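Mind having a look at this structure? Questions to follow.
One protein chain omitted, others in place.
Our next item is chain A:
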Amino acid sequence: MRNYYYPFLSFFLLFNSLSFSQNPQQSQNDELEEKKDYGRFYGGVESNLQYYLEDSGLESAIVPENPLRSNNYLYANYTYKNWTAGVQVESYEKNALLNYNPKFNGTDLGIFYVDYKGEKWNITLGHFYEQFGNGMILRAWEDRALGINSALRGGRVRFTPNYNMEFTALYGRQRSGFGVTSGDLFGFNADFFLSEYLNLYEKNQDLSVGFSYLGRYESFDNYSQLQSPDYNELTNAFSLRADYMWKSFYANVEANYKTKDGIINVQNLLSDTFAEPGNAVTFNFGYSQSGLGVDVSLRRMQNMGFFSQREPSTFTNFEGDQSTSFDYLDTFINFTPALTKQHHSLLANIYVFQAQQNTSFEDTQIMRAGETGGQIDFFYKFKKGTFFGGKHGTHVFLNYSNWFNLPGKYTFNPPSYDVDFFGRGNKYFSDYSIEIKKKLNNSWHLGFNYINQYYDQRLLGGGDLVRADIITAEATYNFNNKRSLRLELEKMWAVGDREDWFGGSIEYNFNENLSIYFWDIWNYGSEKAEERVHYVNVGGAYRIGAYRVALNYGRQRGGLVCVGGVCRFVPESSGLTINFNTSF
């Protein structure tokens, strides 16, 4: 089956490159003549290749049977007047990188679509990406680094009668691997920008409101254990939101509700009786002016796990380990990112919080129904010429976030809960940080970070409570316009889990095209001798125009790899990685 794609692919590429290639010089000459519209061909290529190696110094490193693995993507589109058609061919050969969704297997057509875009109407058939509001009831998106592609396959109509309103209606099934799941999704969204009608721009104000609906229909025929379930095959989700701005103040509120739906137990099975509705409320406000910004986000989510297939698929890998599609963020309909600060430092990314939208009853001690908490973000710039500002100014960032389980009564058997709207339950996570950035002169840039973290693994996937303090110091020296050296040192004092770490990285930019780096994080404080290892990595990146090639050789620490508040678990491994991407 998959062999057929190679001739198809090569023909496709060859054909396209012959007929549409056009270098800049040529096209400049052509401009003088009457240019005929042959349409436009565009897309991109990404390839991530990894060769896993045996590593005697890293006991838990996994070396799969086929140690050479790769994820490759070819995205190609053709536009002619108002029409666009495109495909994404994906190739996971031989197998996808470790701990990607096992459904990403072999080479196949991942995405295909045809799109018509007129002045007021936009119609798409095939796969499409979409987000309603903050994504709390629907976000169909792609993140290759996380192995997420939750595009919907179906049809979407968007109507924009004028630029102050927009309506979207859609139907589709969600992509999972190279297929789709069994749930049917129907959605509707409306956005209204009211400022012009209410003459708010004149008053320095801005107001917009939105409403969305998403229905998921999944037949109970897939679940033979259900006799007379307490919930319907169709689950409805609603979202209401408003955005308001007045001078330097702004506020945003969003409320979401999901009708009663079955909840899976610890064996990942549905039952007739364990079913609850879900809801989420987000309130965000802030103030900002030149050199000063304050932002506050509060959010409470209760049982907001929403899946296009109620029970996850289960897999067993070559080592006999069990996993489910939820572990690969597969079949997630909505998007519930953790509202915490995303740190740059290596050590501050060991204990990363993931939002707890699901109801999960693991044992009599660990019962969760959601999360509640908030984040405060503060920014201040000490101006040039002041005591703290010095010659070039000083930037200070403070961040404070705290997340808890919902407070209330939880019963393990039969599973049920009765939670309060206000208040907080057991603490999951907190993160307090201060970041200072300072430019001394044209050659020297300095940075300093202090981060305090609380991460309760007892509630978040297993392990013990971790309390950590992290300090990082960073300096960049510019030799001239092109050459620069960056040095960063990090230290983490932790109580619980793997205890203390030390880290350092050094990065050298030869010029605007080439840079190399070396970094090491060392778990010297672990109580277990086999954990006291150095995770050493060395690599570089070369870029020219649209091309970028990166090479890395070293050890991957087992744990969460996160992009934008969403995380994927990766096992310990050792090896060589090559990444390549370009666009055309």
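Remarks
As a convention for this text, a residue touches a chain if its C-beta (ideal position, glycine included) is under 8 Å from a C-beta of that chain, and two chains touch if they have at least 3 such contacts; residues count from 1.
Criterion: contacts and distances are computed from a predicted model.
Only one chain is not pictured, and the protein name UniProt records for it, out of "TlpA family protein disulfide reductase", "(2Fe-2S)-binding protein", "ABC transporter permease" or "2-oxoglutarate ferredoxin oxidoreductase subunit beta", is "TlpA family protein disulfide reductase". Residue in contact with the omitted chain (choice from A:185, A:338 or A:419): A:338.
The chain omitted from view is touched by exactly one of A:161, A:179, A:291 or A:423, namely A:291. Note that of A:203, A:482 or A:528, the residue touching the chain absent from this view is A:482. Within the complete assembly, A:75 is the residue of A:75, A:274 or A:306 that touches the hidden chain.
Among A:182, A:273, A:526 or A:582, the one in contact with the hidden chain is A:582.
Contact residues of chain A toward the unshown chain are 6, 9-10, 13-14, 16-18, 20-24, 27, 40-47, 68, 70, 72, 74-75, 77, 79, 84, 91, 93-94, 107, 117, 129-131, 133-135, 139, 141-142, 144, 160, 163, 193, 195, 201, 206, 208, 243, 248, 250, 252, 284, 286-295, 297, 335, 337-339, 342, 344, 377, 379-381, 395, 476, 478, 480-484, 486, 509, 511-513, 515, 541, 543, 545-548, 564-565, 580-584.
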